[in-house]
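First up is the structure itself, then whatever we jot down about it.
As you look at this complex, bear in mind that one protein chain is not there, while each of the others sits in place.
Going by the order they are written in, the chains are A and B; count residues from 1 in each one.
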Amino acid sequence: MPSSNENGALTRPHVGLFVTCLVDLFRPNVGFAAVKLLEDAGCTLSVPEMQTCCGQPAYNSGDATNARDIARQVIAAFEEFDYVVGPSGSCMGMIRAHYPEMFPTDALWRGRAARLAEKSYELLSFLRDVLGVECVHARYEETVTYHDSCSGLREMGIKAQPRALLGQVNGLTLNEMNESEVCCGFGGTFCVKYPKISERMVADKVQSITESDATTLLGGDLGCLLNMAGRLKREKSRVKVYHAAEVLAGLTDLPPIGDPK
Amino acid sequence: MQSRAHEFKQRSATALLDPELKRAMGKAKGGFQQKRRNAVDALPEFEALRQAAREIKEHTLHNLDFYLERYERAVQSAGGQVHWASTTQEAREIILEICRNAGAKRVTKGKSMVGEEMGINEALEQAGFEPVETDLGEYIIQLAKEPPSHIIAPAVHKTKDQITDLFHAHHQKYGLTDRVTEVPAIVNEARTVLREKFLSAEVGITGANFLIAETGSSIIVTNEGNGDLTNTLPRVHIVTAGIEKVVPTLEDVSTILRLLARSATGQEMSVYTTLSTGPKRKEDLDGPGEYHVVLLDNGRSQMLGNEFHEMLRCIRCGACMNHCPVYQSVGGHAYGWVYPGPMGSVLTPLMVGLDKSFDLPNACTLNGRCKEVCPMSIPLPDMLRKLRQRGHEQRLTPFRARAALGLWAYFAKRPRLYQLATRLGMAVLGSLGKRRGRFRRLPFAGGWTDARDLPAPQGVTFQTAFRKRGSQK
Partner (left out) sequence: MSAARERVLANIRTALNRTGPLADSVTAVLDARLENPRANVKPAVDGEVVQQFLSKLESVHGAVVRVATMEKVSEAVDAHLQQNALSPELVVAPDPLLEDIPWSNRFAIERRAAKGDDRVSVTAAFAGIAETGTLVLLSGAESPTTLNFLPEDHIVVLKVERIVTHMEDAWARLRKERAKMPRTVNLITGPSKTADVEQTIQEGAHGPRRLRVILVG
């Protein structure tokens, strides 16, 4: 029986890293940042090979059958761990909030989904709320602004945790933008199905980012960050974009998202 | 009202190019949001009220037949008449009949979304009556021959200059020939023109924010006082209401009223909350001689029994659209029917048909802000997702999107194959994008790259890199 610390968390928990498809494909650096942060915080880490995506694209497109199949695959791959952690509020929100409701007539899988949901967390909130991480050892001498991604904010209650952790980074100043809680217009397949509406939304977001006078944009969800970085580049902005985990782990040697080597 | 919801794509594209709309929406948005925020912050009991309001509505809906019958009985014992309509067609016929019997020429109207559902103005006009909208916003769009673009601020899409032009074009016939360019003068001119209409109308039609089973009262909530002149001055008062508007008691309505104005405009109370119960009494010196209520179903009883029943809690406050970034971008007309924004994207498919409005539940990022602010805790994003599911089952999704999704799912369900394919794919993309770090154009990614660059992938997948690291360790 593993022991617990005063937050009730296991002292050396075995964490399954849910990489998320976008991090896996576009920005492995975020995955390595997650590995570093979790290992530094005392976790034993595994990265199951049998993972691809959380199934959200299918679920949000109304394809319940495929979404359920993928959910079963994730549940089977991750249920052995003490915790499941991923660097995205959106994917982890999918597992936490939506997996259990995907099996209304299947008690067995509903139970398995619910048990997995209970131990699934977004990375930054896991570090802070479950592991009680107080300080990080990183330096980043820039003025940053933080975009609150919607699912993380509203499904997972992620708001204070990334800010508290970023407050520990040497040299970093946080300038809040206006409307940091307003959607950036990504919305998964929304941004390609309704590109014009998405364009207006991301353009509005870029305006808020620019007006914050920050030199770096941070966030906790790669989908939103790819969207905003892409628009910043399109508007020839020099604002750099990183996932917050990269800054917290000190892994900012890699060029920012969308910048050349 | 004729639905144009199937034209959402074109209509939203046009709307996005309209600089006046952008200006008007920009002005309104911040105000609505900030005022609501302030009002909610100033009321520590807001969450408790929200919970109580939800329970009241759920209780009522679970016993809806009972409360409607009690309501009907109370209206009748106050001397009023209740008319039931399953469809908007039936409702229009009932209203026209009442107007004919009243020997009406002019019909004043308070703002009523159910009236819009029925398309009552067109029906009245075709039958030879003169319907006059009296809410300033409704009046403006009536002059412009447009439908409302917001459920509580129907002319929110109009700028002041556009209103000046409209008044100038339409008010000369009353001898008002000066251009009114400032807000006080605009409001004043509307007051002057409409005063005459109020005093000469034979029938007044209002909506209802609530119906009270205990007392048989209908309630309207307004700021201008137009609704009160509409329901007091004419000989006949007709109330139009959806069947979900009933609540049991005055105490219950008090609870919900505390949420309504705060969520809608940030007021603690709107200026006028008026309860009308039956026609004028023998001894009264004013008030209408007849009082009719037209109860409209129009798909609501269907919703009661399915996974969309929570939508019947909606009190039409407009908070969801005030906080919806899609609505704020495209405006209310893009939605193509009576109800815009998140609540409209749920209601329109249920009332006019999902096949005729399939874009509405899809044109949403599921960001959840609407649910967060909805005073009745309606899970709007979940309902939009359920509509997408229905659409998927009915094969309403466009072929290309289905095919792409199917292909993706094929790989996503086969991790080893997926990893092989993505390893190769990312290696190619990574090396192509290495120099600039991003793509300005990419085949098959037009939807993305029309609006923004695509940041290039690092070139190696995490799975590959992590395994490599592991084997080196």
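Criterion: contacts are C-beta pairs under 8 Å (C-beta built on N, C-alpha and C of every residue); 3 or more make two chains touch, one makes a residue touch a chain.
Treat the numbers as computed from the prediction; the structure is a model and nothing was measured.
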Report summary line: For the chain not shown, touching visible partners are B
Report summary line: Full-complex touch with the removed chain, picking from B:M118, B:V132, B:I151 or B:L194, is B:L194
Report summary line: Out of B:I151, B:I238 or B:L257, the sole contact with the unshown chain comes from B:L257
Report summary line: Among listed residues B:G119, B:P147 or B:G216, the absent chain is touched only by B:G216
Query raised in the report: Of B:A15, B:L49 or B:C99, which residue touches the hidden chain?
Result: B:L49
Query raised in the report: So which of B:K105, B:R179 or B:R281 would be touching the chain we can't see?
Result: B:R281
**Report entry** Contacts of subunit B with the absent chain, listed as residue ranges
**Finding:** 24, 27-28, 31-32, 43-45, 48-49, 52, 56, 62-70, 78, 83-86, 90, 134-137, 140, 153-156, 159-160, 163, 183-184, 186-188, 190-191, 194-195, 198-199, 213-217, 223-226, 228-229, 232-233, 243, 248-252, 254-255, 257-258, 265, 267-281, 283-287, 295, 297, 301-306, 309
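In this text, only the chains that are shown with their structure count from here on.
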Query - Interchain centroid distance [CA atoms averaged], subunit A/subunit B, Å - result: 33
Query raised in the report: Hey, which residues of subunit A end up touching subunit B in the complex?
Result: 19, 21, 23-29, 31-32, 35, 47, 49-53, 55, 57-64, 66, 69-70, 73, 150-151, 153-155, 181-183, 185-202, 204, 226-227, 229-231, 233-234, 254-255, 257-261
Query raised in the report: For subunit B, which residues count as touching subunit A in their complex?
Result: 9, 12-13, 16, 325-326, 329-330, 362-369, 371-372, 385, 387-393, 397, 401, 405-406, 408-409, 411-413, 415-416, 418-419, 422, 425-426, 434-438, 440, 445-448, 450-458, 460-463, 465-467
